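With one protein chain withheld, the remaining protein chains of the complex are depicted in position.
== subunit A ==
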């Protein structure tokens, strides 16, 4: 797969330097990251959000993590013993913290605001952490905190593998809980209160400090136990689906909206929608290896079909039930896939991406064109689409529509799994691996690609149909290239060819950014950093297909 070649070419080559110089260099890199973080305004924006109430804000946490990582790397790279490694980490942390101190001092001493808008006294105050702004105490504490954080990072890195992983899991659990306080807190509100009002897990802003400590140890213990169990069973499981993990995930997905609020249900609905599309593209790209950047076209066909058939507005051509319109939408999307697929699929490899890119745009341009505007509403779109009804009950709440999408996603997952384990699924995989050889074994390449494309389109059509019913209106601007790219990113992040990967990818790429909306554009910054980091550390995806996993552990 070409993604792997791209990511594997990123290997960093390190020149040999003296260990201390290396530590200073790492400290400067981390320091530069911290300064940049502050100067783009992200620090101030994220400082309003507490992760652990009264103790750590999100921006402090992010800064700590940067230094933590630097300490971790510094200790890992040291070739000599533990004490030298820890010393390196401390040096890196001191340097990184000192960079921030310099920034604080500069902000107060020189007026930087003419060029750097974010370099305000408010920032300096925030970075002084309660001490008098830019006082000696304020400037001195930053390197010390940095050194401490880097030291912790180094210590975690020096722990035996199992314990280190447990510590990281604990940390991740605390950060997740703190970051998504609203989601978890609203869930806890619905549950019976076992601990009593004196022991709330969440305060009004973030995790309670006591709860954070408890959560850290719980998660760490969980990771330890899981590792032990895995060792007992004989190492890495061969299958991409670890059963208990999958059961938990599915249980969580099914129960989620019941225990939380409407906003979360709406986000979950969006995640489910992207999962539907993700599973469609998974057939094309994950299994058959067809890069499709025009995927949104079939989503649009499904949405417009439901819009035309179920709207009570002036553009409606029929007024049928959603349950009639849904299969029609799926079939029309599949037919569109077939019609578009025929000319496009004779093109090979990277050129296919270009050809499909064109297709995706064509649909949008067609809808906006003068010829079709009278029928499809042009940029005004189609409005007043009726909600689906089930036994006289109108599905219009986010929770109800979430379940609708979820049921469809379940059906689509089932069909995907069945096909994956049949002749056609193996033919797709074979073509992805080596098209010429697959053909020499009797596989008709065009026919099987066309089938993959058609099925992928059908799944996208189903997603479009639900989308129309959810929003109640469709506009051409909902069908941008960005949708196709998001779906593609979901697959890459989750793991190409892996169904649970689609779920994980949709949660991470669609769900989390929605929940972090309050940080505005900054969330995309972290989104981007996370993507790049992820391609470095885990290019096979978060929940990779079986083969990718084995490859990583075998090589």
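Following the convention adopted for this analysis, a residue touches a chain if its C-beta (ideal position, glycine included) is under 8 Å from a C-beta of that chain, and two chains touch if they have at least 3 such contacts; residues count from 1.
Definition applied: contacts and distances are computed from a predicted model.
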Query raised in the report: Out of "Phenylalanine--tRNA ligase beta subunit", "ABC transporter ATP-binding protein", "Cytochrome ubiquinol oxidase subunit I" or "Thiolase family protein", what name does the UniProt record list for the absent chain?
Result: "ABC transporter ATP-binding protein"
Query raised in the report: Of the residues listed, A:81, A:160 or A:442, which one is in contact with the missing chain?
Result: A:442
**Report entry** Touching the absent chain when the full complex is considered, from A:42, A:424 or A:465
**Finding:** A:424
**Report entry** Hidden-chain contact residue, picked from the options A:415, A:481, A:515 or A:530
**Finding:** A:415
Report summary line: Those residues of subunit A that touch the unshown chain are 238, 415, 418-419, 421-424, 426-427, 429-430, 433-434, 436-445, 451, 547-548, 550-551, 554
